[in-house]
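Only one structure is covered here, and it is reproduced in the block below.
Complex shown without one protein chain; remaining protein chains in place.
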Amino acid sequence: MAEVAHAEHYTSTGIDHRKVLMWLFLGSECLFFGSLIATYQVYRGQSLVGPHPHEIFNIAYTSISAFVLLMSSLTMALAVNSIRLGNLPATRVWLLLTALQGSIFVGGQVFEFTTFVAHGLSLQVNLFGTTFFVLTGFHGAHVTVGIIMLFSLLFASVLGRLGPAQALTVEIVGLYWHFVDIVWIVIFTVVYLLPY
Amino acid sequence: MRNGFNRIMLRVLAGAGAFLLSGCSPEYPLSWFVAGGDAAEQARQLTVFVLVLGVLVFVGVEGLLFYALLRFRRPAVPGQLPPQVHGHRTLEVVWTLVPVAIVTAIAVPTVRTIFSLATLPEPNPLRVEVIGHQWWWEFRYPEIVPGKTITTANELRIPVGRTVLASVSSADVIHSFWVPRLSGTIDVIPGRQVNQVWFNAWAPGEYYGWCKEYCGTQHAQMRFRVVAMAAADFDRWVQARLSPPAPPASGPARQGYELFGQLGCSACHTVDGTPYQGRVGPNLTNIGERATVGAGVLPNDPQGQGLFRWVKNPQEVKPGAKMPALGLSDEQLKAIVAYLLSLK
Partner (left out) sequence: MATVGRAVGVFPRPGFFEYLWSWLTTVDHKRIGILYGLTTTAYLLVGGLEALLIRIQLAHPESRFLDPDTYNQIFTMHGLTMIFLVAMGYNATFFNLVVPLQLGARDVAFPRLNAFSYWGFLFGSLLLNLGWLWGQAPGVGWFAYANLTSVQYTPGLGTDFYVMGLQVLGISSIASALNFLVTIINLRAPGMTMFKLPVFSWMTLVVSVLIITAFPPFTVGLIEVMFDRLFGTNFFNPAAGGNPVLWQHLFWVFGHPEVYILVLPAMGIVSEVLPVFARKPLFGYPFVVFSGIFIGFLGWGVWAHHMFAVGLGPVANSVFAITTMLIAVPTGVKVFNWLGTLWGGHIQLKTPLYFAALGFIAPFIIGGVTGVMHPVVPSDYQQTDTYFVVAHFHYVVMPIVAAFFAGFYYWLPKYTGRLLDEGLGKVHFWLFFIGTNLTFGSQIIVGFLGMPRRNYTYPAGLGWEPWNLLSTIGAFLIGLSVVVFVVNVLKSLRSGQVAGPDPWDGRTLEWLTSSPPPVYNFAEIPVVRHRDELWARKYGAHGERVGAHNPPNPGSELQIHLPRPSYYPLVAALGIAIGFLGAVLIRPAEVGGLGPLGWAVVVLGALITVGGLYGWAFEPAE
């Protein structure tokens, strides 16, 4: 047969397997967060006792941490751009900045949770506490996983194993990171901004 | 091949036979192919219509399948192939439209009946509250006369001909209320959601009911009966319930009455007109007239054998039931049973 395909490089769509995988995974994640958000919405305003959201939310504070998380999408995009151009030092800076901003967001969330608990909101006290902590907690866990992936990339670059050949890996981590940010836009709107 | 075909035909005939039997025989008290009231009758008519349509489709499609398999059976001959047909556009359109037509024929009466069953046919029904418990039924007639409520258990008495509106709720987990000859299933849900279902009975009699949603260990034995009575009988029954008799004055029943308090039965059970006001277990005010003991598990015979066995050790009759064995002597049991049988 004249036409012999090279299994190592050939893909039917021309897109790398890992990138297709990440897109599909994120599609699946949409349903995961969709179900958590649906639960939150079903129980909106159904708590029999307080504390109620308007009593404890500090919208200004959470807006700032949301802004930090959104800005991290910008630095993530810059990291992807830098590695494509082969600029390793810039890549490291952008990756580090992204990870730091993510950490600020998670740290802010930990502080927020602590404050809420001090105001009497716990997982057990009412439906708002139950649904709020589980929804935002799972989002925080996703951000944390993203931070771990970013630090893993930094670690690989220290070992000298991150170069333009791994641009796709950085891009895929970036896809995940942008997704987690977008989910936060939805959660922030639904949980904090929509009138209760 | 023939065998398979014959078997299927046999099964169809057997199924049709059983269906006819269930339609005419009183031996199948839980079959919904005999309706005892308007709500069940609407469901029955629709079911029979769809079933007949279904059997026609079944016979037609199975016939085509078996015909094709037998008619085109042929050994492979090298060098010979059947015509390599890839499809046929008109046929595709036809066999898409045929199911659409059948489905439409079913959907229209379905939706009509859904809304008909959701509409209360009588503005002033008899209101009852049904409360599911693991694993028995509480029935209440709230405000049956102004200011007075009757509570009973495992046996719902209703007047013939009158529409009954049941509001169902649960004290623990999800149950399901079902009296096939009178009413379809409605879920009994704890929390805010109180479902309602209406039904009536055309004739006096006992109609079997059954918990239908799996609700734990003894789900299988959470049965009840709806007893339809002539309107006058029902009114008399209500009056009797509203003025419970005084506790027995003497004899074994009196002894049982005292034991009922001393042994702690009253911590869980209520008997109207006495100080016994426990709310955990079934209300026993009219236990003596109920047909069964333990939510349909044992017959409640006039000799009290069913009650004796039940009170002696409920766990032997209905393992996992919430009522413990109290370790009573036969003497004590006989006294308790005598008391319970006197509650009519």
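The chains carry the letters A and B, assigned in the order they are written, with residues numbered from 1 in each.
We adopt the following convention: a contact is a pair of C-beta atoms (placed from the backbone, for glycine too) under 8 Å apart; a residue touches a chain by one contact, two chains touch by 3 or more.
Being a predicted model, the structure only gives us computed values, none of them experimental.
Undergrad: So one chain is hidden, and I want to know which residue out of B:Val111, B:Val280 or B:Ala325 touches that hidden chain in the complete assembly.
TA: That would be B:Val111, which touches the missing chain.
Undergrad: Could you list which residues of chain B touch the chain missing from the display?
TA: On the chain B side, contact with the omitted chain comes from 3-4, 7-8, 11, 14-15, 18-19, 22, 25, 27-33, 40, 42-43, 46-47, 50-51, 54-55, 57-58, 61-62, 64-66, 68-69, 72-88, 91-92, 95-96, 98-100, 102-103, 106-107, 110-111, 113-115, 117-118, 134, 172-174, 176, 178, 180, 183-187, 189-193, 195, 210-221, 319-320.
Undergrad: May I ask you to list the residues on chain A that touch the chain which is not drawn?
TA: For chain A, the residues touching the absent chain are 1, 3-5, 7-8, 10-13, 15, 17, 20-21, 24-25, 27-29, 31-32, 34-36, 39, 42-43, 46-48, 123-124, 126-127, 130-131, 134, 138, 152.
One rule holds for everything that comes next: only the chains that are shown with their structure count from here on.
Undergrad: Using CA atom averages as chain centres, what separation in Å is found between chain A and chain B?
TA: The answer is 51 Å.
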